[in-house]
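Here the complex is missing a single protein chain, while all its other protein chains stay put.
Showing chain A:
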Amino acid sequence: LDMRTVSVYHDQPYSNAGQPAVVNNVSSPLTVPPPALKLGQEGFKKVCRTEEDSPCPFPGLASGVLEMRVKEGSKIRNLMGFAMARMQGEKGVSGGGLRQVVFTGSGRAVTKTITCAEIMKRKVGALHQLTKLQYKVVKEVWESSEGGTSEMTVHRTVPSISILLSKDPLDPQEPGYQPPETLSALWEEREGIESSTQTACKRPLGPLPYSSFPHCKRVCLGEGVSVHPLH
């Protein structure tokens, strides 16, 4: 058995977003495809995909808050039908329903997650919002369909989003906070603060000490197979 572990930074299945691929335990005669790129076309098939637990982006959130986990194939009407019913409570009862809901999604489900939150804001109204972004580690196990003897474990990091919507006020100082009904006000507000940000930017700043960003054009995997970031 030939077992490898590969870590790839990843945004969508066909890119690694210019990040280095970290490869552990590579020991094989290399006909290995670049990780994250064309495993499927090279005779590998994905046998397992698990999301590793990541810390809750909203510390201090009451346990038992409704968490809607949006997946790539989730239907918006199903998600919204369920979530709206829980938020609105029983018909005819005023003040019923949950106070808060969290929408989370990663990878290709991110856009759908935002869309769900946007629809709920429109329909429920007067909701406070807190948005958090983080990388989520997804473990995939790939198996060679030809030989059947080799297996690869790929750790990819996919961007994920968590959106907390609350009927009760949230901390406005928290980064990612959005007050209710900013749908149209967002742009005007941004233009309004332009002057202040412009002056703030005039502070002369020398080259900051953060210039050590990895300029990673291609990362060699094992014996010379390279990863070409497509995105």
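By our rule, a contact is a pair of C-beta atoms (placed from the backbone, for glycine too) under 8 Å apart; a residue touches a chain by one contact, two chains touch by 3 or more; residues count from 1.
In this section, contacts and distances are computed from a predicted model.
Peer 1: The complex has one chain missing from view, so what does its UniProt entry call it, picking from "Ribosomal RNA-processing protein 43", "Ribonuclease P protein subunit p20", "Integrator complex subunit 10" or "dihydropyrimidinase"?
Peer 2: This omitted chain is identified in its UniProt record as "Ribonuclease P protein subunit p20".
Peer 1: So one chain is hidden, and I want to know which residue out of A:102, A:117 or A:170 touches that hidden chain in the complete assembly.
Peer 2: A:117
Peer 1: Which of these, A:86, A:132 or A:167, touches the one chain of the complex that we don't see?
Peer 2: In the full complex, the listed residue that touches the missing chain is A:132.
Peer 1: Just checking the interface: what residues of chain A touch the absent partner chain?
Peer 2: 9, 11-12, 15, 17-19, 76-77, 80, 107-108, 110-111, 114-115, 117-119, 122, 129, 131-135, 159, 161, 163, 175-178, 182-183, 186-188, 190-191, 194, 197-198, 200-205, 207-208, 210-214, 217, 229-231
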